[in-house]
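Of the protein chains in this complex, one is absent; all others appear in place.
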Amino acid sequence: MKWALNKLFFPLMFVFFALSGLAYYLHWTSGLQLAFAVAAILFTAGFLGRATESVAYYAGQRLGGFLNATFGNAAELIIAIFLIKEGLFDMVKASLTGAIIGNLLLVLGISKLAGGLKHKVQNFNSHLAGQNASLTLLAVIALAIPAIFVKTEHFPAAETMNVSLIVAGFLIAAYFGWLIYSMFTHKDLLEDHIDTHVTHGEEPQWSRGVSILFLFAATVMVAFVSEWLVHTLDVFTARFGWSELFIGAFVVAIVGNAAEHSAAVLLALKNKMGAAMEIAVGSSLQIALFVAPVLVFISLLFAEQMDLIFTTIELAAIAVAVLIANSTSRDGSSTWFEGVLLLTVYCILGVCFYFV
Amino acid sequence: MKWALNKLFFPLMFVFFALSGLAYYLHWTSGLQLAFAVAAILFTAGFLGRATESVAYYAGQRLGGFLNATFGNAAELIIAIFLIKEGLFDMVKASLTGAIIGNLLLVLGISKLAGGLKHKVQNFNSHLAGQNASLTLLAVIALAIPAIFVKTEHFPAAETMNVSLIVAGFLIAAYFGWLIYSMFTHKDLLEDHIDTHVTHGEEPQWSRGVSILFLFAATVMVAFVSEWLVHTLDVFTARFGWSELFIGAFVVAIVGNAAEHSAAVLLALKNKMGAAMEIAVGSSLQIALFVAPVLVFISLLFAEQMDLIFTTIELAAIAVAVLIANSTSRDGSSTWFEGVLLLTVYCILGVCFYFV
Partner (left out) sequence: MKWALNKLFFPLMFVFFALSGLAYYLHWTSGLQLAFAVAAILFTAGFLGRATESVAYYAGQRLGGFLNATFGNAAELIIAIFLIKEGLFDMVKASLTGAIIGNLLLVLGISKLAGGLKHKVQNFNSHLAGQNASLTLLAVIALAIPAIFVKTEHFPAAETMNVSLIVAGFLIAAYFGWLIYSMFTHKDLLEDHIDTHVTHGEEPQWSRGVSILFLFAATVMVAFVSEWLVHTLDVFTARFGWSELFIGAFVVAIVGNAAEHSAAVLLALKNKMGAAMEIAVGSSLQIALFVAPVLVFISLLFAEQMDLIFTTIELAAIAVAVLIANSTSRDGSSTWFEGVLLLTVYCILGVCFYFV
């Protein structure tokens, strides 16, 4: 995130934020609206990531990890809430799917490819890789099992919603169990890893008070830009004939993961492959085990409720992303060709989603 | 199984056995029938397990392992035969499914959780874990492949039964191959493991002759109580509106696995995680590779024949149980959070089966 330190960062962020707002409220052409919204989300997501890291520095590693987990995916969460408010459940699920496969295949794939071309073989903690593999597998199971039951046994809508809420509760509980395990009871087993992760920016630029202020400011800005972006994307759905699924799973997801993306690739180039993997895999886990279940509960506040039943092709995409990511990571070493494997699967999924 | 040594064990077992028999033959209220039958099955299953261990002590490790394998799941086998006699194939398959997922998720999950809370990290033989992973995978494949073919290619009933019988034969052959491998040709590779398993009770209480007598007595008692329990459960199926599937896969399975359950958790608390895993995983393997195929052949003796085709949701439940159990076990170490993962999957499956 070195670019975030650049002196031009704040001026550019405010310019694009303002232009994006003007384009939206003054109904400029949809092309301009999209261009400015994408630029603004890239800068504000970067600002949010930087503010989160800075707060994490002061709060210490334990609380820092929790803040990273909670705020790291704020952009995705906020975008999703606006979509749920408008009843666009299919696009929410598509963007959650896209965030999961985007992190596991695109972010991790480019990190492995870039890091592997520079360093030949990069090693990381295979114990953590095994834990991540089991957690991502839990995510696949928790999404797939209710879907299989609902579809083959033809559950009515009320039962589907009940199952969704209960499973969502289990997932949030498992996620908090993971936080307790990785930050308290078995913190030492994973210590060196979390260490490189949270403090990879070394000295924060901002004081404690400024960091907290910036964290809230960034969250609010991301919230606004996200709403503008979502509206603009709706227009483009109709114009280019791109399916809602392709836009949600690939366009929205790539934009929403910009912060994770740049951070992970930079860490991989610095030969900190373990930290790069933790960002990519950890972000996927947060989406699947925390963001998605929380959205199900949040949807109770609105007129229509969103269940946790993804489509067959979304489940297939998540399942294969988890399978290939786990297969390449389980041995605790990484090479450029593993990156090629992940990117090949991402491209195959992209082509298939495009033609839906 | 320390409670089995208690002086009150035998008097209580006979009291509940007698009460259960009276309740059944004198048509007491179904609530009393169920309560006494559950109490009686818990005691008689414990008696059967204790007698099996004692016989195994005298017979030596090789034959002991075989007896453990053959008698360990006697309760499940006997319950299933009574169900097949009455043509309740769906409940048989549900209870087999429940026994497999109950052992892999509930028994193993509580063992890992309890052992992990006391001992932080518990190690076991990763070679055996790998073999168990391949064997459980074989079980999933052997159940899933014929089902996929039968359903997508619409096999007629006669062909389905032929395929079931041939596949059942292959599974029994593979199971005997595993006994030869683990008890003869590669016994030394797995020695310390089988050692802790068979002799964990140290000194048997009973002489050789008494042990053999008790083994037969226990098997007969389990057979009677099982028949009473099955009849009572039928009544409850109708009363509470619980589905046959939920009763078979969760209620019957939890009752039927009581012996494995207490033994495995006690071993995990004594930091013998390898032995605890062997009971849980080994019991699942016996059900899938021996009990289920044998039941297909036994059904040839009755009016209607049972095939080996499980429903989609049963296969999905078995497959995810195997996947998550293998994913957490492959590295040869166990922590409390892995127990949480297994129990979370068990709860998700329980909720889904409840709503069917």
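Chains: A and B, in written order; residue numbering restarts at 1 for each.
As a convention for this text, a contact is a pair of C-beta atoms (placed from the backbone, for glycine too) under 8 Å apart; a residue touches a chain by one contact, two chains touch by 3 or more.
All values reported here derive from a predicted model rather than from experimental measurement.
Enquirer: Of the residues B:118, B:186, B:208 or B:239, I need the one that contacts the missing chain.
Expert: B:186
Enquirer: Among A:53, A:227, A:307 or A:338, which residue is in touch with the absent chain?
Expert: That would be A:338, which touches the missing chain.
Enquirer: Among A:152, A:205 or A:312, exactly one should touch the missing chain; which is it?
Expert: Hidden-chain contact among the options goes to A:312.
Enquirer: Identify the residue among B:22, B:144, B:269 or B:356 that touches the chain left out of the display.
Expert: Spelled out, the listed residue whose C-beta touches the missing chain is B:144.
Enquirer: Tell me which residue among A:18, A:301 or A:348 touches the hidden chain in the full complex.
Expert: Once the missing chain is taken into account, the touching residue is A:348.
Enquirer: For subunit A, which residues reach the chain that was dropped from this view?
Expert: 120-121, 311-313, 316-317, 320, 323-324, 327-328, 330-331, 333, 335-338, 340-341, 344-345, 347-349, 351-353, 355-356
Enquirer: Identify the residues of subunit B touching the omitted chain, counting contacts across the whole complex.
Expert: 126-127, 130-131, 133-135, 137-138, 141-142, 144-146, 148-149, 152-153, 155, 159, 162-163, 166-167, 170-171, 173-174, 177-178, 181, 185-186, 189, 326
The criterion applied here is as follows: only the chains that are shown with their structure count from here on.
Enquirer: Per the centroid of Cα atoms for each chain, what is the distance between subunit A and subunit B, given in Å?
Expert: About 41 Å, centre to centre.
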